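First the structure, which I've put down as structure tokens, then a few questions once you've had a look.
The complex is shown incomplete by one protein chain, all other protein chains being positioned as in the whole.
Per-chain residue numbering starts at 1, and chain names A, B and C are given in the order in which the chains are listed.
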Amino acid sequence: MSCSCHDNDPLIPKIAVIKEIRVDTHDVTTFKIVDNFGKKPFEFLPGQCAMISIPPIGEAIFSITSSPSQEEYIECSIKKCGTVTDYLHQLEAGSQIGVRGPYGNNFPIEELKNKDLVFIGGGIGLAPLRSVINYVMDNRDDFGKVDIVYGARTPGDLVHSKDIFDVWPKEKETDVHLTVDRLSENWDGHIGFVPDYVKSLNFDSNKIALVCGPPIMIKYTLQALEEMGFKKDQVYTTLELKMKCGIGKCGRCNIGDKYVCKDGPVFRCDEITELPNEY
Amino acid sequence: MKKILKSNLPELWQKISADFDLFLPLEKNKTLNFSLWKEGEKVNLDRVRTNASPKHLVFPQTETYLKIKNENKKLSFKAVKAKGDQYVLFGVRPCDVESFKLLDNIFLKDPVDTYYKAHRDRGTIISLGCTNPEDSCFCSSFGIDAGSAPKGADIAAWDIGDSFIWKAQSEKGQKLMETIEELFTDIDEKDLKNLEEEKGSIQENLKDLPFNSLDLSKIKGTQQEIFDKEEIWNEFSERCLACGTCSHLCPTCHCYDLCDYKGSSHGEKFRCWDSCMSSDFTLMAHGNPRTSQMQRLRQRFMHKLVYYPKNHEGIYSCVGCGRCVEKCPVHIDIVKIIKKLGGENNEL
Amino acid sequence: MSLDSNIANKNEEFKPLIVAFCCNWCSYAGADLAGTSRLKYPANVKIIRVPCSCRVNLNFVLRAFQHGADGVVIAGCHPGDCHYSTGNYHTRRRFSLITNLTEYIGIEKERFKVDWISAAEGNKFATVMNDILEDVYKLGPNKKLRDARWKI
Partner (left out) sequence: MENITKKIRAIAKQALINKDVDKILGWKKGDLWSESYPAFITKAEEADTLIWDLFCINNLSKFLIKELQKHDKIGIFIKGCDSTSFNQLLKDHRINRDDVVLYGIPCEGMVNPEKIKKIMLNDRVTGIKKSENGFTLTSKNKTKDVSGEEIKYDKCITCISPNPVVYDELLGDEVKNKEREEERFKGVEEIEAMTPDERYEFWKGEFQRCIRCNACRDICPACSCVKCVFENQNAEISGKAKTEDEDSFFHIVRAYHVAGRCVDCGECARVCPAGIPLDLLNRKIIKDINEVYGEFNAGFDSITPAPLVTFKLEDTDTFSKQGGK
């Protein structure tokens, strides 16, 4: 997937416009981004990332949360937690930013075909998974049973509420299991951490699991899956690290002999155990 | 193969700098660096190693790649093309020529870095045999022959006493030789004998260098085992100042940072060198995976001795130029680390 | 009183840019007084109000030169009647070293002035500004420490 930056230099962003802003939670907002001509900035595969630059503040990389089958725009759900994201959250619809990409590898769609799938997301970790979930929903028959386990700290932190409450539960053979960490009012769903919830759901181990969320959640979820008999090469996850160039040259996201922005961010778990634990 | 007398070198520089930017090892304020030759500058070809490597010619320390205008919320981007005209780089030692190849392995691999490629294509590199290597040189342990010229050099040159022998090795080198044909004379038997003698004496000098017995194959163990040798990494990082001298001086260090320059209503995006030894190299919004200096030091030397070879058919990301051995304020260098990892536990 | 102020606008090409850091309690009031009593002082002086002259540090001065200033003036209260009682004593010590250091680096002495102007000395304010304009005008535009990427 050669990237589509103009005059073929991978570092130079294109001018893009924030078409629409949807506030998901108090610190997560979803941006619909189109290029200067109102069209989709570039083609991508589920799991790939885009580098959003706001001159003169800086640049940061975000996983694209809309499905590749969405033609008009790309969507990024961004949590407010740093200089670039703070500034992004102040922008209103119609303001211009720079965008370049796509970067990184993608969820291996071929391996997922006609298999039962488990998507396990935590907090903002649902954003990268939503891209592949929506892709699966748009080609529903190619895939087996789908289970979505998604948890966050409080009900207010659950992102993409439209999808998780209305759209996905109505899909064919799809169960959505939601949980929040602590008891909170007007929440009658499951209470508890995602890894424990996964353990209690006790999926049988012929499924493929895709996990994404804060590192602590990934660690315990992988242990839970292992106890249920999931082998390492049945589980995929994305690594979050500082990425600057996006093309595997600037050395920031280098762990072991891999570059997360080029050989990742999606890794199979047996590949991850080979990497030194510095992520 | 042609010969030129040392006496008419100034004339040669004059001729080359007529239509090329000529970079030579020049001595300014008591330090030797590759810089643009101008009439009357003091060229010093005896000292074997320039202070800083010629890396800044192909990978400048700061390079603006995008100009941005931001008038009332309307952005306009203007890409900045790599500029600069053709240049000739004379006096590059075999280790620095080899370091260009190591940088090529990173920058010219798909997706190609257009800026680096432009700087590389504009240059004609003339390597010079190492007449007297310094104590801290150890290029032989990386298979670099200080006497001959690596394939990456467009022209190979040797100092045979009263004159230099030039041998074109690439068509770019051949083209340059033709433009300066008349200053050169053909070589005869005596010169060839001198050349062999010179190469022999270089090998002789190499033998009694303190680090000539450095053997990298002694580093045993998988990536994880070497990674887990914590007491070695702790011992070195205890005195490390996290200053970044080693990575900015090293001809094969290629990490960079993309930064923004904030003007009044305009701005610029530029690329600049960065060092994995500095504390904010991997700092991100939700934390820093490498908080201790031991982790940063380990990353630097693991990258050079384990990770880079794994991605590039066993080639180490070091050319043994010895600059880190000389200039580290607390004398941490890759030679000590290779020895310690190789199990030689002379008390370090 | 007033300098032959049309020097500034006779030949259009060089209009010196002077940045003046004026302490809010004395020099800024002095500047006001100079203005209200119709004293002529050059228009190309950009006044930056600071709480006290010791609020100005080396970064401000170097940043001013980087962004195109041809001359920098720091004006504070006379030692002894600083609103914060000891502010300008520190200014005096600090800028004795800083003026020497910038001169040592190569900034001409006439381009960087520190002076004590009280609220009542409107005319001193005008003369200080006119003097530095004249000196800087003779020296020509300042090319030193300039940030090439900054466009005014």
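General observations
In the analysis below, a residue touches a chain if its C-beta (ideal position, glycine included) is under 8 Å from a C-beta of that chain, and two chains touch if they have at least 3 such contacts.
Remember, it's a predicted structure, so these values are computed and weren't measured experimentally.
Hidden chain, full complex: it touches shown chains B, C.
For the chain left out of this panel, the touching residue among C:15, C:40 or C:90 is C:90. Check B:9, B:43 or B:259 against the missing chain and you find that the one touching it is B:259.
Checked against the full complex, the one of C:24, C:44, C:66 or C:123 touching the unshown chain is C:66.
Residues of subunit C that touch the chain left out of view are 58-59, 62, 66, 79-80, 86, 89-90, 92-109, 113-116, 144-149.
Residues 28-31, 33, 46, 51-52, 61-62, 131-132, 134-136, 208, 210-211, 238-239, 241-245, 247-249, 257, 259, 261-262, 270, 272-275, 278-280, 323, 325, 327, 329-332, 335-336, 347-348 of subunit B touch the missing chain (whole complex, contact as defined above).
To be clear about the criterion, only the chains that are shown with their structure count from here on.
Viewed as a contact network, the protein chains form an open path, each link joining two chains that touch.
When chain centres are taken as C-alpha averages, the shortest distance to the whole-protein C-alpha average belongs to B. The chain with its C-alpha centre at the largest distance from the centre of subunit C is A. Note on chain placement: the centre of subunit B and the centre of subunit C lie 47 Å apart, centres being C-alpha means. Centre to centre, using the average C-alpha position, subunit A and subunit C are separated by 55 Å.
Distance between chain centres (mean CA atoms), subunit A to subunit B: 40 Å.
The set of subunit C residues that touch two or more partner chains is empty. Residues of subunit B found to touch two or more other chains are 261, 263. Of all the residues in subunit B, the ones that touch subunit A in their complex are 65-66, 68, 70, 73-77, 79, 106-107, 111, 113-115, 223-224, 227, 254-258, 260-263, 267, 269, 271, 274, 276, 281-286, 289-290, 295, 299, 302-303, 306-308, 310-311.
Residues of subunit B touching subunit C in their complex: 64, 261, 263-264, 266, 268.
Interface residues of subunit C facing subunit B in the complex, by the touch rule stated above, are 149-152.
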